[in-house]
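Excluded from the complex is one protein chain; the other protein chains are retained at their positions.
Per-chain numbering from 1; labels A, B and C assigned in written order.
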Amino acid sequence: MAGPISLDVDDTGLMTISRDMQLSLSLDEMKALKKYYHALGRSATGIELETFAQTWSEHCCHKTFRGEVEFEGKIVSNLLKTTIAKVTSTLDHEWCFSVFEDNAGIVDFDGDTAIAFKVETHNHPSALEPFGGAATGVGGVIRDILGVWGEPIANTDVLCFGPLDYPYEKLPAGMKHPSFIYKYVTAGIGHYGNNMGIPTVNGAIYFDESYVGNPLVYCGTVGLVKKSRYKREIRTGDVMILAGGKTGRDGIHGVTFASVDLSTEQERSVVQIGDPIEEEKVSRAVISIRDKGLGSAITDLGGGGLSSAIGEMAELGGCGADVHLERVPLKHPGMQPWEIWTSESQERMLVCCHKKDVEAILGVFADEEVEAVVVAEFTEGERLRLMHTDTVVGEINISFLFGTNIRTRRVATPPERSFSEPRVRSMDPAADLLAILAMPNVASKENVIRTYDHEVKAQTVLKPLQGLDGPGDAAVLKPLNSSWKGVVISNGMNPEYGKIDPYHMAACAIDEAIRNNIAVGGRRIALLDNFCWGNPERPDRMWGLVRASQACHDVALAFETPFISGKDSLYNETELGPITPTLLISALGVMPDIRRAVSMDLKEEGNSIFIVGATKDELGGSHFYKLKGSLGKNVPMVDAASAKTSFDMLTKAIDSGCVRSCHDLSEGGLAVAASETCFAGGLGLELDLDKMPRKGELSTEKLLFSESQSRFLVGTDDSAAFEKAMADTVFSEIGCVTDDKRLRITRKAAEVLNIEIEVLKRSWKNGL
Amino acid sequence: MKWEVRISYKKGVQDSEGESTLSGLKTLGFNNVDNVSAAKVYLIEGNLTHGDVEEMCRRLLANPVSQDYSISEVK
Amino acid sequence: MKWEVRISYKKGVQDSEGESTLSGLKTLGFNNVDNVSAAKVYLIEGNLTHGDVEEMCRRLLANPVSQDYSISEVK
Partner (left out) sequence: MAYKVCIIRAPGTNCDRETAMCVESQGLEAEVVHVKRLMEGEIRFSDYDGLIIPGGFSFGDHVRAGALLGKILKERFGDELAQFSSDGKPILGICNGFQVLVECGLLPGNTAQSALTTNLSSRFECRWVDLSVETSRCIFTDGLSGSIRLPVAHGEGRFLVTAGELKELTNTGQVVFKYAQKNGGSAGGSYPENPNGSIDDIAGICNKEGNVFGLMPHPERAFYRFLHPRWTKSDESESFGDGYKIFNNMAEYIMR
């Protein structure tokens, strides 16, 4: 890496440099650099090229989402702006405090306080070192919240693994078995969150063969922001303080690595274990600096390390920066300047401040026993100057670094596939229900959930397990001592539907995230999108990405729920193929009074049970079909306009106090949802399928197992009040709560199934 | 047969347990300690070959990316 | 000097870690494993006598109610 690198070479030469230095830069990008250095009349230095590689990486600048796509004979330009962010700008809600800009999306909470939310993925590191990869995933997203001056109050995690019984013989050499990944990923998440004292309040675990060797680890954090302390006001002469863990050779090339197909050769230094205690100290210091009003801006060190963080801060301030790399406290002596500059060591933050506040800030870090040094100073102009003991090792023009926009052009074409509806019947609905309850995606996740502390901070009002041990739809937190206001967190994800159509998968994920939130009493909902996809340079993968983004636009707009932040992780492919397209939607709602929060467990004998929403012939991608070995064709579709009306009405019903229990219908349809409310409440149910609102003629198994969207199962002790609140929406009373601890379902006066809750529950609890 | 498996973090991977034990010992006045590293040991008994134990390490006990493991027979 | 300290569960105290590793190995199909026990090892370097290390064990590294320790020099 020593010595100048001349870019005065031909195209082949440029690409050789890109490859040899593992820059992952395209020919167009290399040519732009060639031109830049030609104008300067000099060669590049290694550290400069590393900086361009980091800043222009897929991870940092979202090339695919901001590029151009040929789609259905047209050019779609900047998907992010024209679909996801467009919802937000169209809706233009005044309660959106900061969107798509900072490290996390921020929405108002109670006027003085705002809530920040961010979800990240840490897939590739978790494939290699599941414990450390997942742990640092949690650590990283917590820093995103600290990076908006937020105080972390809750974590969420959504995990996708290969089947735990995947045959070892089929596993390619060097690839870790799903059960190994599962064991250590869940351990890593618990370790980091528990040690930091942040409750893990919500999540999901999903299994699919396409995740073998390429697990998905989504980590999210919610935090509290004091609006008056949210500062991003950099000016020339301010300095940057690097604080936290020492800088080592860890994770060098992590960012550029994210844009390369995963293969076993690339193991080298991406592996980190993480130290939650270090981050706990950093977190306390950051919050104390915030409360003292000392900093002028802040950001975390994540992908790209100092090279991303310092550059971004300088760009934000519209100034240049002088960086003194020799001041950075090192783990390994003898690190090269470029290694220091691009290291992705964990547990580090960058705090900017006016010179007069340096002493006070260093004092706060010292109080928490956190190492902190002034590493850089903002300068007039737009020169980013990198120095190492008085030697200038690199100099880059900041507007060129951030302003150069080489748009990637991708092509989207639909894969050739055809789908058909299977002819399957349920000869024994009880047996089918037992089998579906035991399917890993439906089965109880209690064994994992209980290894996460979900109550530390004593703010978790509705927990991940509700009633006795039922799967809650959303978590509710009461973050302020002095107020009854609640924060509501939920998610939606349905990779199975994406196998039929990514558009409807995305629509359903949005509906699910929102309806989970509504079910407990949440409202004024904001969304986060997190795409995990295969290689976008393949037209079929790209096509799905466009379709899913379009659904995000259409459906979120109809629900009037803005996106406030998000992320994409592309290139999730191994020698076994791409992962199935996966979109996680996370929803952040609020509720004025947590005393009105509704949990999903049945409350008392005699409550009437209503179903809200129509059931349709929509079993494509359902668990029932999966059980029978097929995928099907009729994927659930969202009728957002009517769903919105019924969601709004349900919120009214909840506020009126007549709703005793509420659970959304999702995987496994009515039969599974009904079973879960029984498990949680320790009570039984009697339901009549004839009374279900439906579209068209539906067979018994379809009524039981259809996964039509926008539906809820509501228990009430005041039917009249509930009916009044729901007015003209589609709903009807279908049964009541019993105390005989059986699930009894009838149709045309005949018993469809009649089974002991304990029997069902055993199946559900032993599925994983 | 009885096997001993020892698992430690690879060089370059942070050993927070070792580090905090070191600083703990220093706090308690053991000023002559220069370095502490921590490892985990499993004693595994059964009718097992070295190859079996090797496979256990690869499949469950250790992650070769971040950890070193060594196997020895205990007589 | 370099010392190895090994901390294990006291006889009579159930070694839950060893047991769960055993059952994990069995789940993976290693049916010939009969027993697993777990221990922790510290490698301690410094200008230290056996007595110093002994004292470290008594004062910090081992809890006499639940743990046994053994010390050996590493050459």
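Note that in this section contacts are C-beta pairs under 8 Å (C-beta built on N, C-alpha and C of every residue); 3 or more make two chains touch, one makes a residue touch a chain.
The structure displayed is predicted, hence computed values, not measured ones.
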Touching the hidden chain, out of A:4, A:197 or A:577, is A:197
Contact with the hidden chain, among A:603, A:628 or A:694, goes to A:603
Checked against the full complex, the residue among A:34, A:281 or A:388 that touches the missing chain is A:281
Contact residues on subunit A toward the hidden chain run 190, 194-197, 275-277, 280-281, 367-369, 449-463, 465-467, 478, 481, 594-595, 597-599, 601, 603-604
Hidden partner sits against subunit B at residues 16-17, 20-21, 24, 27-29, 38
Even though one chain is not shown, subunit C touches it at residues 9, 13-14, 16-17, 19-20, 59-61, 63-67
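The working rule: only the chains that are shown with their structure count from here on.
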Distance between the CA centroids of subunit A and subunit B (whole Å) is 35
In whole angstrom, the CA-centroid distance of subunit A from subunit C equals 40
Between the Cα centroids of subunit B and subunit C the separation in whole angstrom comes to 10
Residues in subunit B with touches to at least two other chains are numbered 59-60
Touching at least 2 other chains, the residues of subunit A are none
Note: in the complex, subunit C contacts subunit B through residues 6, 18, 21, 24-25, 28, 30, 32-48, 52, 55-56, 59-61
Contacts from subunit A onto subunit B in the complex sit at residues 128-132, 168, 176-177, 180, 184, 248-250, 267, 269, 271-275, 277, 331-332
In their shared complex, subunit A is touched by residues of subunit B numbered 9, 12-14, 16, 20, 59-60, 63, 65-66
